[in-house]
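The complex appears here without one of its protein chains, the remainder shown in place.
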Amino acid sequence: MKSRRLLPLPLVCLLASMLTPADAAETPKDIKIGTLYASSGPFAAISMPVYYGLKLWVEQKNEAGGVLVRPFNKKIPIKLIAYDDQSSTATATTLYNQLITQDKVDILVADSGSVLTSVGVPIARDHKMLLIDQTGTGATFFTKDNPYIVLISDPISSVWPKYVGDFLNTEGYQLGIRRVAILYATNDYTSTQANAVRKFLKDAGKLEIVYDNGVATNTSNYVVLLQNIRASNPDAVVHLGYPGNDIAFFRNVQESGIKFKWLFGIYPGLETELVERGVGPKALQYVYTYVTSSAISYKPNFGMTLAEFKAAWDKKYQGGHVEFGFNAVAGYTTGLVLDRALATTDNLDQLALRRAIFAQSGKLKTLDGDFELDETGAQTGEIQPLGQLVPDSKGGLRLNIVYPHDLADAKPAYPAP
Amino acid sequence: MLEYALIAGLLFGLYFSLIGLGLNLVFGVMRVVNLAHGDFLMLGGFAAYWLFTLRGVNPIFSIPIVFVAFALIGWPLYYLLVPRLQASKDPEMLSLILFFGLSQVIEACATIGFGTSEYSIPGDVLGSEPWHILNQTFPASWMVSGIASAVCIALVYLYLYRTRIGYVTRAVMSQRDEALSTGINVHAVSALAFGISLALAAVAGVLAPFMFGSIVPAMGVAVTITSFAVIVMGSLGQPLGTVLGGMVYGVALMFMQTYASSWANLLPYLVLILILLVRPTGLLGKRVRHA
Partner (left out) sequence: MGSGCGMRNGLRHLIFVLVPVVAAFAVLPWVYSNHLLLFNFVVFLVLAQGINVIYGFTGYLPFGYVGFFGAGAYGFSLLVLHMHAPPLLALVAGALAALILGIILTPLLRLEGAYFAIATLAASEVVAQIISNPNLTNVTQGPYGIRLSGVYAPRFAYSVAVVILALTLLMVVYLRNSRFGLALQAIRENPVSASMAGVDVVRGRTIAWLLSALIAGLIGAVYAWYISVFYPETVFDLGMSIFAIVFALFGGTATIVGPISGVAILYGIYNGIGIATPQYFQLIYGTLIMALVSFLPNGLLPLLKRWGINVP
């Protein structure tokens, strides 16, 4: 699906261009940003919100006349070229090629999630284009010999579950947790998080991992697995899967009548609306999850705050089928980083853009948190605190932040009643 | 854990038997492989979902509604698709492709209409308390599915073995050409069987959100393959065989999920090939090999 943004005030721009000196005629008439999204398939739930978040930034910029591009010292409108890969890696591969070779985009932005980003990595590298990786956190993308990738909105998977591991090792241990069960879906994203959790626990050596199993990402029936987990008698259960896995998992927990003392899932936090709709608030009571930037109001030094962004989102996409959650924020954050990069870059060369983005590391703070890159382009900031969903007075859920202490606003309820 | 796997296996087995039954009927009667079988199941599931969400109809009551609706759809669909097929050079092969096309069309329409996220129906509409059997707890929805499947299987059995139409259907299943020559309206019988087959798939679809966890438009193909494994195991043209096949399959699946969960996905395909190579007639059946 092509998305075009026409110049809002063509006459003014025409006059403006006539008044500027001759060599400004080299100014491109628009900045082409190419991206992919998945409108269907297993990754649609995490892809569409990202795309919409990015689109919101593009449309906001274009309404103000474009984005400031330093080498030309003027605002240039953005043309967003986006194709639908339908969650298929083969299609995505063809479409990344299309964006680079046929549409000749100035900036290449990956689709959401490690799987759909992964196929773009060698293509971008081969064509020497910087791949703006929005939420693909697979650790293998980031190697010292490939400068053509940078991760914007998610911490790299090996760092992401830091607060989960820390909590279990410290406060969890004090509360009496000794035995941990880990269940994860076998794909780059969740298995890397599982590896990280495992490592955090093993390194501290205080807790015993009594169950550790990977299941296919398309698993939708956990009843038998839950029996197996229960048989291992854990104090804490960590479930790492995509939204489909989480929804099925929590439903099955409720239906089987099993009660775990401490239960963690990724998407009750990352896509709360979606998961709550799928399993009902009762199934999520006392569940621990990530507190994402869509639930904490960080104080940004650039771009809209969470409240402003949500208001803009609701205004633009009200009644749409795309959930507002962490991924929406991620898409918008991509826009913000590109905004700063274009405003500070020396020229539109891919490596110059990379330098401009790296220059933001440690300085930029958005509604998504602190922007920090390591030398390979992986994001090491934006780490998410641990929270717990508790019932509120209206029959819904409230997300309490329980760890780390400098951000916490409540104590964890353990064991779950 | 063993007892759990066994009982769960039997429950799932009944459910898989239901899924396979429709496919068996179609293949037995018209030698046509309905590769869209799983997609009709998916449609049944969505019908139940929408009936529940928009009208508050409990899935149990959706079952007869869906059954009648899909049987009515199946009848004209048969006449539209199958007779032309049987006039061509290679009807079996072409039926594979034709119904694959149908499967894609159904999936595409469902995706356009419903989007791609998983849909599920809260399990407690079929009972909020888990059932206890032999000290094991099972979700109520599983028990209800098992019972519903058993009832449907019994009804099909009655249809095939106790009604005149069923008798005629079995005649067509065993010897199509002879049935034609004895004046049986093969097309009418086939159309009815086709309608019933779709109806059975749809009923299984109503129960799918509970047995599979959720429904998505893209679930059709995997379900079709699984049902094929079940019927091949049980042998064609033998509804009882499908029940046996389903039970064996269900128990095997539960055992694999319990003891070797990462290999559980392999099961339907492995079973299918092994049966076809070792005993292609299935656990109780007629010859299908030729040199």
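Quick notes
Order of writing sets the labels: A and B. Residues in every chain begin at 1.
Quick note on the criterion: a residue touches a chain if its C-beta (ideal position, glycine included) is under 8 Å from a C-beta of that chain, and two chains touch if they have at least 3 such contacts.
Quick caveat, the model's predicted, so the values are computed rather than measured.
Among B:Phe40, B:Phe212 or B:Phe228, only B:Phe228 touches the chain that is left out of the view. Shown as candidates are B:Phe100, B:Phe114 or B:Tyr259; the residue that touches the absent chain is B:Phe100.
Listed residues B:Val68, B:Ala108, B:Ile165 or B:Leu180: the one in touch with the omitted chain is B:Ala108. Interface note for the absent chain: among A:Ser191, A:Asn245, A:Thr289 or A:Thr345, the touching residue is A:Ser191.
Screening B:Asn58, B:Thr163 or B:Ser262 for touch with the missing chain picks out B:Ser262. By the touch criterion stated above, the residues of chain A touching the omitted chain are 1, 39-40, 83-86, 89-91, 93-95, 97-98, 101-102, 115, 118-119, 121-122, 126, 140, 186-188, 191, 214, 216-217.
Mapped onto chain B, contacts with the missing chain fall at residues 27, 31, 33, 81, 84-85, 88-90, 92-98, 100-109, 111-112, 221, 225, 228-229, 232, 262-263, 265-266, 268-270, 272-273, 276-277, 280, 288-291.
Please note the rule applied: only the chains that are shown with their structure count from here on.
Spacing of chain A relative to chain B, judged by their CA centroids, is 39 angstrom. Touching chain A in their complex are the following residues of chain B: 1, 4-5, 8, 111, 115-118, 120, 122-124, 129-130, 137-142, 211-214, 216-218, 254, 257-258, 261-262, 265. Considering their complex, residues 39-42, 44-45, 87, 186, 213-216, 220-225, 227-228, 231, 243-244, 247-248, 251-252, 254-257, 274, 278-280, 321 of chain A touch chain B.
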